[in-house]
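The next block holds one structure in the form of structure tokens; read it before the comments.
All protein chains of the complex are present and in place, except for one that has been dropped.
Chain naming follows the written order as A, B and C, and within any one chain the residues start at number 1.
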Amino acid sequence: MTLSSPAPGPAPAEAAAWRQSLGLLWRDKFAFAAVLFLILVAFAACFGPWLLGPAATKINLLARNAPPMSTQLGWLYVLGADSLGRSILARIIVGAQNTMMLAGCAVVASLLIGSLLGFVAGYRNDWTSGVILRLADILMSFPSLLLAMIVLYVLTPGVANVIVVLAITRIPIYLRTTRAEVLEIRERTFVVAARVMGASPWRIVWKHVRPTVTPTLVTIATLEFAFVMLSESSLSFLGLGIQAPEFTWGAMVAQGQSYLGTAWWVAFWPGLAITLTAMSLNLLANWVRIATDPVQRWRLETRSPTHG
Amino acid sequence: MVEVRNLSVEFHTKGGVVPAVRDVSWHIDRGETLAILGESGSGKSVSSSALMGLIDIPPGRITSGEVLYRGEDLLKATAERQREINGSRIAMVFQDTLAALNPVYPIGWQVAETFRSHGVARASANAKALELLERVGLPNAAARFDDFPHQFSGGQRQRIMIAMAIALNPDLLIADEPTTALDVTVQARILGLLKDLQRERGMGLLMITHDLGIVAGMADRVAIMNGGRIVETGTVREVFETPKHPYTRSLLDAIPGRHGFPEVAPSAGGEEPLLRVEALSKEYASTSGLFRKARAPVLALDRVSFTLGRGETLGIVGESGSGKSTLVRTLVGLEEATGGEATYRGGSLLRAKEATRQIQMVFQDPTASLNPRMSVQEIISEPWAIHRDVVPRENWRERVGDLLVQVGLSREHAARFPHQFSGGQRQRIAIARALALKPEIIICDEAVSSLDVSVQAQVIALLKSLKDEFGLSYLFIAHDLPVVRSFADRVLVMHKGVIVEQGTTRQIFTDPQHAYTRELLGSDPLLGASAAA
Amino acid sequence: MSGYVTTRMLHSAISMMGLIVLVFFLARLTGNPTDLYLPIDAPAEVRAAFAKANGFDQPLLAQFQTFLGNLVQFDFGNSLRLERPAVDLVLQAFPTSLILAGTAMTIALVVAVVAGSLAARNPNGVLDRFVNMIALAGASLPNFWLALVSVLVFAVGLRWLPTSGTGGLSYWILPVMVLTVRPCGLLAQVVRGAMISALSSAYVKTARAKGVKKRVIVFVHALRNAMLPIITVAGDQASGMINGAVVVEMIFGFPGIGRLMMESIQYRDFAVIQAGVIVTAAAIFLLNIVIDLAYALLDPRIKHA
Partner (left out) sequence: QDASKDVRIVMASAVDVVEPCHMNSTGYIGLVLKGNVVETLLKLDPKTSQPLPNLATEWTQVDPTTWRIKLRDGVKFHDGTPFDADAVVTALNRQFVPELACRDMIRSFGSVKIQPKALDKTTVEIVTSEPMPLMPLTLAQTGMTAPSTPMKEASRQPIGTGPYVFTSWNPAQNLVFTRFDGYWGEKPQVAKATYVWRSEPALRASMVEVGEADLALQIAPQDAVNKETDIGYLNADTSRVRFFMDKPPLNDVRVREAMNLAVDRSAFIGTIVSPLSVPASQFMLSNVNGYDPSLKPWPYDVAKAKALIKEAKAAGVPVDKEITLYGSEFMQANLSEMLETLAQYWAEIGVNVKIAMVDKIQHSSIRRKPYPTDRGPTMVHELHDNVAGDAFYTMIVYYTSNGGLTNIYDPNLDKLLQDASVSTGERRRDLFQQANRTIQREVVPDVMLFHMVSYIRVGKRVSYQPDFTTQGKLELSAITFK
């Protein structure tokens, strides 16, 4: 009657699930490298200021714009020095904290608020949805520079306030994406089936709609991570961003751009850090996307040598 | 013409390798019909998909075998060559039509695409598509050419699929359960059409079906599959009259409709019915899109009235597209009625804020009704998560296993995901889910039509025992008249949105009043055969 | 459908009112412009006279009333900085930005759709990895950096293109290119993600069985199903650009709305800020209506409230 499939065994324990995820990760070498890099960044963000804080702010006009790949000034200067002779390496490591906090908080905040509103707007499809969407319209057309100016003027220019600016301006993309997807998913038969079972709207959204929307949201969120870092950089470029002596990678790029013609490395390394982080996050997100999709998961599983 | 030799296919899953097809061989000559019969999940769909290069590799893997089409091994053909053959030389009718049709394109466009893909100009492709749709009996084809798949009934979609497949007069047509959603009259017409094509063009037909009646009427030869292997082949007569394999014998024994009529439940009398439907109407408005042309509204239900008593099974039969699904969808609140009233235990169903847990439903399209991201365990236990008081959480795993066994699956399947099952297996999961809440009423929309007869018999036995034990009532939509005959207490006959006749099963089957009912009963291959005998 | 559009227009008009109120009051939180327009050592009387002449001495509500009164007569006020009707300035700058944004978005969308779809055909394959890297690198380059480097390379180094300014077609190439890169990278990713799901669905299998060409399967069958998130994200990017490709316009000396708004914000030129917000918001609202209509057009199952 039933198929003779090898017994899959009872529910795998928590630890086994972990090991299995790790195994899947190991099979995607790109994602694995990405995770290693992100661990490095996280480490820098946690301990950077404590390890290298003074080195990152120590001004040394003699080493101004010192070129990279020279060991004359010591290993801290392998990536060169910025226009005040500060070690770029040290600044990248120390700046990781502000950068990650800024981008992370902004992305998470806008993701949470935006997708929540998007779920409501997509699922209810009545006047609440109208109100939410018109609010999103307002947010989308409110000039972000004016917002930055207002926040920086009314509040003091600090990391938290830049986060507020960036988070607010990025809400609509999550909101609208979530809503668009929900609109489609809510018409699928399995959602309809759940409704017949008597599932509450919240349950339907949480159990059926959310997992289906999540891959798209995760893709967007990782891209937004880069976007937010760069927006912050642009704000710095326009004089509306984070203020010295605080700094982020974005601010470092903005500061370095005036030396593009003479000392490219000042803007290049922090820019590279941004790109690599964004790339790692995205590789990881792609991996998560595949690993959590039962229909796609074989792409990771079948590389397994044991299945040869 | 086509020959399959020693084909084996396996799938990689988290739980290990699933050998779906093992060492299967068969051949079809010009104008010949081969029927593959077999248990649901025995590898019928997979083996035929392999022929067209439709197995995803990986996770699937063709471990051995060859597929010869006019001497050419299709498994070794280039992608371009395979594409040329697909659709024009070998075509396929898929099992689950809602998922198999692209939801965002009009059906006319999709049918015409078969022509366009093989070099027919757009305008003549459209004309030919329309002609085909009319030929397969899609009502009002010209007007509905630009409608979308979700606007059609299950049977109508199936006819659209068939139209798509026979478009280019293929040498070989693989029909995977092509008539499960069709009422017998339409079914007879479609089968007749296929026979004509065979006669005219010498088309080979590979018929995958559960319906022994169809096999008897259509097939030249039969192959019986079980557990991924072909356990028996031969001419229809050989196999039916002298079955060798025990599985074949059990299959033939399970043919429904050979037994007597069920006794009419006496409870239908005095007490107040559970469900009362009065003059229920539903009209699908003309959805004129921004750039879509408007069409006349479809009147899917026209003042339908009936009652359902406690412990009663009400069979609903009728022409495909006559409004059966619409009726039940309206009852559970998925469509808004345009008129009339339905009450459950005296309370209005149509104006209820929440769906009652006492009415559960099994949908016509199993694939679409299961969330692809949930495991079977999660799917079946979901009703308990919604209604917390039914089964305590620590018993879920156990109970899910029980339900799976009850519907003929195994406990191990709980960890798998819907896409890893065959069509019939998915339907069983959906049935298990509906049973989970032990509701008072279960609505089955073609719930057993994609199951092979032995499983079907098993599921129906299960439904019956639940009815006896807990007094469940069923609204049971089916095209398969023998099944209705053996299971239903009373029967409704629908035609073009109207109930043309209702009565006890015995009344309807032995003394049909309405012309349509008579036509219906007359076209059933088995009933017809037995009546003639 | 036209009923829907009318309702939407009506609702948008209400949001527009909200936006105007918001901009009017919030902008005035950023300080009194007197300090920007008078010499730093101007005596108090002169400051007071300036404030009076421009109505800054009135209570905010009174200022708002005046503004609304003028607005209903389509008078958006005069630019403080440029001493010209604000709406003229905005309408002059807007088309430039619109063309810039339109061209950049079109190119970005086409390139992203093609690259993303091809990548999605074989997730984690060679082409996919390649597209991924390029797209991400593109999505994580700062605009200003890209602008300056492209000037250094294409205008100064190779001398193929003019550095900046306006004029013939050649003047548009660099700004459009710089503007295209980021949305293109972003969209390519979104396309890829949505296409992976679409390509694994059952109707794709049907299309294969019909013998539909691979190209058609990808770009006709799957793409249309994947279109919802794509146009949503594209719409977001486009409205960002309509709102002002500030950095690009500033660097390349393009007389667009972004630069105008940036300068107006810096100079607290409230009349221009207001006029600019109203005009860009109108465009963005319209864009969103079109996108919402497109949802229903792309997916017939979606119903509008």
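Structural remarks
To be clear about the criterion, a contact is a pair of C-beta atoms (placed from the backbone, for glycine too) under 8 Å apart; a residue touches a chain by one contact, two chains touch by 3 or more.
Fair warning: this is a prediction, and the values are worked out from it, not measured in the lab.
Note that the absent chain touches A, C when the full complex is taken as a whole. Only one of the listed residues, C:3, C:39, C:59 or C:168, touches the absent chain: C:39.
Although one chain is not displayed, its contacts with chain C can still be listed: residues 30-33, 35-43, 46, 49-50, 53, 81-84, 92-93, 148, 151-152, 155-156, 159, 162-166, 250-251, 253, 255, 260, 263, 266, 268. Take chain A: the residues that touch the chain left off the picture are 57-59, 61, 64, 83-84, 149, 152-153, 156-157, 239, 243-245, 255, 258-263.
Throughout what follows, only the chains that are shown with their structure count from here on.
In terms of inter-chain touching, the protein chains here all touch one another pairwise.
Between the interfaces A-C and A-B, more contacting C-beta pairs are found at A-C.
Distance from chain A peaks, on a Cα-centroid basis, for B.
Chain B and chain C, compared by their mean Cα positions, are separated by 50 Å.
Distance between chain A and chain C, defined via averaged C-alpha coordinates, is recorded as 22 Å. Chain A and chain B have CA centres that are 46 Å apart. Multi-chain contact residues of chain A (touching two or more other chains) are listed as 187, 293, 295, 299.
With touch defined as above, residues shared between interfaces to two or more other chains in chain C number as follows: 200, 299, 301. Chain B makes touch with chain A in their complex at residues 12-19, 39, 41, 56, 58-59, 98, 150, 227-228, 332-334, 354-357, 359-361, 363, 365, 368-375, 382-383, 385-387, 397, 408-410, 412-413, 415, 417, 419-420, 430, 433, 437. Those residues of chain B lying in contact with chain C across their complex are 49, 52-54, 56, 79, 83-88, 91-92, 94, 96, 99-105, 113-114, 117-118, 148, 150, 161, 164, 287-292, 367. Chain contact summary for the complex, chain A toward chain C: residues 28, 30, 125-126, 129-130, 133-135, 137-138, 140-147, 149-150, 153-154, 172-173, 176-177, 180-181, 183-184, 187, 215-216, 219-220, 223, 226-227, 229-230, 233-234, 237-238, 250, 253-254, 257, 260-261, 267, 271, 274-275, 278-279, 282-283, 286, 289-290, 293, 295-296, 299.
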